[in-house]
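Below is one structure; the comments refer to it alone.
With one protein chain held back, the other chains of the complex are shown just where they sit.
Showing chain A:
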Amino acid sequence: MIPAKFDYVKPASVADAVRALREGGDDAKIIAGGQSLLPVLRLRLAAPSLVIDLGGIAELRGIRDDGDRIAIGAMTSYYDILRDDLVKQHVALLGQATETVADNQVRHRGTLGGALAHADPAGDLGAPALALDAEMVIAGESGTRTVPAAEFFVDYFTTAIGEGEILTEIRFPKYTGWGSHYEKFNRTAQAWSMCAVAVAVRVDGGSIAEARVGLTNMGTTPIRATGVEQALVGQQATAEAIRAAADRATEGTAAPSDADAAADYREHLARVLTGRAVLAAAG
């Protein structure tokens, strides 16, 4: 498992990183935690000639309260997210999903920015980001721009991050007081999701006032289950009503088929898991 030869730089600022990226051109690749990139390099599925390590940029790491948003630096590790009180209080769903990722070693190195930029449809962080209407702050030569999650995920392993750009921050609206749950289904305890459902609901007097539902691995990108959301709003949080709403989970999905789960089984899982996730979130 030896990667092809590459050069390595570790810039100290976003501006330097952007410059290195521009100079490296097509052949440059960013490394964050390396938990997806390194296997890709070692299997020689990619052979960049330059690897730019964001690990030296202090400003990309950390979680802060930014008024009506929680802002998370792209280089913040899973481990730091899991320990963070702001996350627990305002974006609990993110923590719940993060907890299901791989094992401790991977969670110490893997970063939220890396996960979202990698955009593996089986990855666990896309669905919560999408469901929670996160915004991605992307830095390039001409400054920064902000892209809503709904426009960020484009295709398999493809995002709105353009050539020469770097994801610097992920901003979550606050969901203080919401109930949430991430229901993940996988082959082994430390594997990627065959299917997973991210849910946040605001329950008011026993009925669901607002709902956010995102699906993992039900298409080429994370998918927002808007049909379920609509069906939930205004309903009593009963098992029956929730199950009926969950039946709409496969609307707009394009479930992949692989050895673990063919599309029909995935679709079935999506409905069952959505019901369970909403029940748990509303409970």
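The rule we apply is simple: a contact is a pair of C-beta atoms (placed from the backbone, for glycine too) under 8 Å apart; a residue touches a chain by one contact, two chains touch by 3 or more; residues count from 1.
One rule holds for everything that comes next: contacts and distances are computed from a predicted model.
Look at the chain that isn't drawn here: its UniProt entry, checked against "Amino acid/amide ABC transporter membrane protein 2 (HAAT family)", "Xanthine dehydrogenase family protein molybdopterin-binding subunit", "Transport permease protein" or "Cytochrome c class I", names it "Xanthine dehydrogenase family protein molybdopterin-binding subunit".
Residue in contact with the omitted chain (choice from A:H118, A:H181, A:R202 or A:R248): A:H118.
Only one of A:S77, A:T159 or A:T250 touches the absent chain when the whole complex is considered: A:T159. Screening A:A71, A:M194 or A:A277 for touch with the missing chain picks out A:M194.
For the chain missing from the display, the contacting residue among A:P39, A:G177 or A:G283 is A:P39, taking the whole complex into account.
One chain of the complex is left out; on chain A, the residues touching it are 1-2, 4-5, 36, 39-40, 43-46, 103, 117-123, 156-159, 185, 187-192, 194, 217, 220, 256-265, 268-269, 272-273.
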